[in-house]
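Below you'll find the structure I mean.
In this view, the complex is presented without one of its protein chains, the others remaining in place.
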Amino acid sequence: MFEEVSPRLHVPAPAIRPGDDPDFSHVAIPRAGAVDRPEPDTRPEDMREMAFSIIRVLNRKGEAVGPWAGSLSGEALLQGLRDMMTLRTYDARMLTAQRQGKCSFYMQHLGEEAISCAFQRALRPGDMNFPTYRQAGLLIAAGYPLVKMMNQVYSNDGDPVRGRQLPVFYSSKEHGFFSISGNLATQYVQAVGWAMAAAIKGDRKLAAAWIGDGSTAESDFHGALVFASTYKPPVILNIVNNQWAISTFQGIARGGAGTFAARAHGFGLPALRVDGNDFLAVHAASQWAVERARRDLGPTIIEFVTYRAGGHSTSDDPSAYRPKEEGAAWPLGDPILRLKAHLIQLGIWSEERHKQAEAEILAEVMAVQKEAEAIGTLHSGQRPSPRDMFEDVFAEMPPHLLRQRHEVGY
Amino acid sequence: MFEEVSPRLHVPAPAIRPGDDPDFSHVAIPRAGAVDRPEPDTRPEDMREMAFSIIRVLNRKGEAVGPWAGSLSGEALLQGLRDMMTLRTYDARMLTAQRQGKCSFYMQHLGEEAISCAFQRALRPGDMNFPTYRQAGLLIAAGYPLVKMMNQVYSNDGDPVRGRQLPVFYSSKEHGFFSISGNLATQYVQAVGWAMAAAIKGDRKLAAAWIGDGSTAESDFHGALVFASTYKPPVILNIVNNQWAISTFQGIARGGAGTFAARAHGFGLPALRVDGNDFLAVHAASQWAVERARRDLGPTIIEFVTYRAGGHSTSDDPSAYRPKEEGAAWPLGDPILRLKAHLIQLGIWSEERHKQAEAEILAEVMAVQKEAEAIGTLHSGQRPSPRDMFEDVFAEMPPHLLRQRHEVGY
Amino acid sequence: MARMTMIEAIRDAHAVAMERDSDVVVLGEDVGYFGGVFRCTAGLQKRFGVERCFDTPISELGIVGTAIGMAAYGLKPIAEIQFADYMYPGYDQIVSEAARLRYRSAGEFTCPMVIRMPTGGGIFGAQTHSQSPEALFTHVAGLKTVVPSNPREAKGLLLAAIADPDPVIFLEPKRLYNGPFDGHFDRPSVPWSKHEAGDVEPGYYEVPLGKAAVVREGSAATLITYGTMVHVALAAVAESGTDVEVIDLRTLLPLDLETITASVRKTGRCIVLHEATLTSGYGAEVTALVQRECFYSLEAPVLRVAGWDTPYPHAQEWDYFPGPERVRRAIDKVMEAE
Partner (left out) sequence: MARMTMIEAIRDAHAVAMERDSDVVVLGEDVGYFGGVFRCTAGLQKRFGVERCFDTPISELGIVGTAIGMAAYGLKPIAEIQFADYMYPGYDQIVSEAARLRYRSAGEFTCPMVIRMPTGGGIFGAQTHSQSPEALFTHVAGLKTVVPSNPREAKGLLLAAIADPDPVIFLEPKRLYNGPFDGHFDRPSVPWSKHEAGDVEPGYYEVPLGKAAVVREGSAATLITYGTMVHVALAAVAESGTDVEVIDLRTLLPLDLETITASVRKTGRCIVLHEATLTSGYGAEVTALVQRECFYSLEAPVLRVAGWDTPYPHAQEWDYFPGPERVRRAIDKVMEAE
């Protein structure tokens, strides 16, 4: 027999709240280069431990070490640095524009730039991302014109989606960026469906699904894993664990699981867990998953471990629920600084060139901003027409919508 | 570099279809007694292998062997046998009644009787099951009057739910049997909520959630596991793997996972996998999970491995999608025959007493049937009133419903 | 020309579409090897292969969600939801995703798919096998909603739905699968082989979406309905001896308002009939439009006959179902008013 204990509700809570000193000593971080690289056709059950460690390439000295190093050329790394810097500069400008009332809303990537910028380097045209609102780096790395992004942020007449969407919900088929929904997680399972279609047609294309740590709790996450596990289409299921879901720390969504990557184990799917602030590690892991997809070995789950250094969005003030200094204490560092250090260490970059690049990028982004603002911003200049409001509900406008459009006078 | 392969859709299919010879040689079945019994407070990660084996107690000779043996007295086992026999007899009578047009529909338990009958023995008043349509044994083992069940099957005037529900969707708060929904899986997460309420109140009650193998694909399964993993309330999450979901074999829902029990591993929850046709094993595993709940150690997942020996429901003819003889070939045998053999082996039962019990039970069920039919059946006798149709939509009938009821003339 | 049940006609529409266009794929619970619990997809897997018609896990979210991905890729998925009552887990994907993909991407991504589901009662299926959720679709901008009432049109409407570049909800009144049920549950059921609308042309043809049919001309009043209720309406009209015009909407959205208003302006009286729950049912929309467009022609208030505002009961099925007697009473009532 045993002694009974009255049950109680276990509500996970972060150890650290505003007023406390940031402390990440509970986050176990392996040395760079320490984690093995299994062959991409390894059976999931033979690589379970990958879900409980963190693949890292860049060490503290800025060297690329271990079995995951070497997936990118110096040139590609230089471009990657530029992409990340562009994204950060763009974010800063748009945040300010939002405060100036030029757009309604904005969401930044601060601290998470490496993930989307490096991942995109592992894809090729024809592949399709199903992103969340925090992967604009995919677009930048794919060469989508910055001015189109800005036009959308401003909801001006150059907005490719005609003012219908929130600022950061981009869409570009050509650049492998699926239209963002705004409803969390819904597109995770669509990515699996897209990949199933590629498999049905036998086309050599893959889909990449994106989700945040908090959003893994949604039903669509399960639907995606179930269908991926059953039909094994060429899909990469990315989880960006940036520690927070608005005000809620990752423990609420993760519960008793060691990691989010571990969710894969219930489905017989292989999972990697990666330092999301290490451009090289992100790329190498992505490349591994891409190889699986291209060899018809099936889906891969990747958890990118990072930290949301900024507010959730322009509507959010994180100092209400976490110490202001927490971001600075984050042990995986800043992705831009880490790649910069590596490039300097490689001898193909320098502090001076970095400063110069910063200035160039700023000038470039400001020029684009001028161009976009010349068209218009949310409340001024040329804006999408009310007529646009009635288009694209259907391919062909049915009579009742036509009547309504006439009522508005268009 | 690697060689690309065009992807294809992998659609799992059973090896055996009508016309083929049944073959279960791929089902790995450990010897009875071979699987260890970890302490109930074992950490989930230290008992992973439990999800990939099958806990069995009764061996081929009818002996109870190994560390899971001995959880029930001879008397309780005799009662268990009687419960299973009652359920099977009841099923047979109701199936016939359906064919005679006395009720609209019926779902039987053939081959799965041990699961609900043995599980209920591990509970106590105050605990609550959230069952599917294939756990009527919970009611029988809890002493719910058979005549009430039959009245509901007949939708007659004695039907406790006033003719509103399909025949087998019973409900009895007093007997710890939550109202069945008909929408698959929805109640799995409600069970977690019920257990959370017990935890919030500090009440020593537990909830047991029930789901079929096929239904684990539904969103509610995920919701339940996420919330269970986070708040760790006193809930037992049962999965009845009877190999089939209507016409679809379990491989479609399970995908690449080794077992359904393995789903637990993505959530840091402990999982057991049990011979569902072994009354003793079912009880022992249930008891283990009950102990965890009563010691506030949190949720447990149990996969009961069994075989749906009959059709999915009276609307189904399984010979269209699986060999007729498959049931007979099922390697885990018949739960009633196995318990019977054990009781005979124990010396507290005999072929004669079994025959006699069969006759008694048949007489008893037939007497109850007479009683129920004296009230009425679906199309004859005393039936719930159209007035009942308008009651219980709300606690108090709002004006529009009252108007509608008057329109019907009541 | 062959006499077919509605099940056969729907199956035939699938086969014709899959033969014509290799991008048409079929998915759903039990639709593959077995051919669907109502047999609407029987034989398709064998004929077109397992990649073109396959069983899915039991997840309506997954069925609709992956089908959206397939549609965006360029396929034309037909997703079967086993019963309309089980569409709710997929409702978010339908409303938030399928319906809005074209709009929010300004036409860059589209979602040409059909979601089929059996609806309505009359088979003692109780609250989870009887629902008619059409109003939950008609309220959502970006969806078309279709309800056939016989085999011939079911095939043509389904083919039109498959050809449509946008998501179409295709609601199949299950009580009509085998015959034109007129609501007289106590009489022997009539099979489609005894009904001329059971004549189904072979090969490809469309019945256009957005067009209603006047199935009985009349001058005394207009009865607007769809699905199973078309047959109930016709029976009730025949029994009432009143010269009522009966309109089968066929497509609820886009609605053929012209056919409706032409009729009501002519008759001056109107009844709207459906099986779904009255309050906020699709009949409310039709009524609101009719009173607006035909106000000066109306000699009586528009009456609605519909399912009661309760869940669909089991034993009381025929008390719930708006059968010919209730329709006759409404006809008398609408004729009384001056």
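For clarity, chains are labelled A, B and C in written order, and residue numbers in each chain start from 1.
Going forward, a residue touches a chain if its C-beta (ideal position, glycine included) is under 8 Å from a C-beta of that chain, and two chains touch if they have at least 3 such contacts.
None of these values were measured; they are calculated from a predicted model.
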item: Candidate in contact with the missing chain, chosen from B:I54, B:L139 or B:V226; value: B:V226
item: Touch with the omitted chain, as defined above, among A:G66, A:G111, A:G163 or A:G268; value: A:G163
item: Touch with the omitted chain, as defined above, among C:P148, C:P167 or C:G283; value: C:G283
item: Absent-chain contact - pick from C:G125, C:G142, C:P173 or C:G227; value: C:G142
item: Interface with the unshown chain - residue positions in subunit C; value: 85, 88-89, 91-92, 95-96, 99-100, 103-104, 127-128, 135-136, 138-142, 253, 276-277, 279-285, 287-288, 291-293, 295, 298, 300-304, 309-311, 337
item: Positions on subunit A where the hidden chain makes contact; value: 8-9, 11, 13, 17, 104-105, 155, 159, 162-166, 169, 181-185, 214-215, 217-220, 245-248, 252-253, 255, 315, 320-321, 378, 383-386, 388-390, 393, 400-401, 404, 408
item: Residues from subunit B at the interface with the omitted partner, ascending; value: 128, 130, 160-162, 164-165, 169, 171-173, 178-179, 181, 183, 186-187, 189-201, 207, 219-220, 222-224, 226-227, 230, 391-395, 398-400
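Rule of thumb we're sticking to: only the chains that are shown with their structure count from here on.
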item: Relative to subunit B, chain with the most remote C-alpha centre; value: A
item: Centre distance in Å when subunit A and subunit C are each reduced to the mean of their C-alpha atoms; value: 41
item: Rounded Å distance, subunit B centre to subunit C centre (Cα mean); value: 36
item: Subunit A and subunit B, separation of their C-alpha mean positions in angstrom; value: 42
item: Shared-contact residues (touching 2 or more other chains) in subunit A; value: 195-196, 198-200, 219-220, 222-223, 226, 230
item: Per-residue multi-chain contacts in subunit C, two or more chains; value: 51, 56-57, 59, 61-62, 89
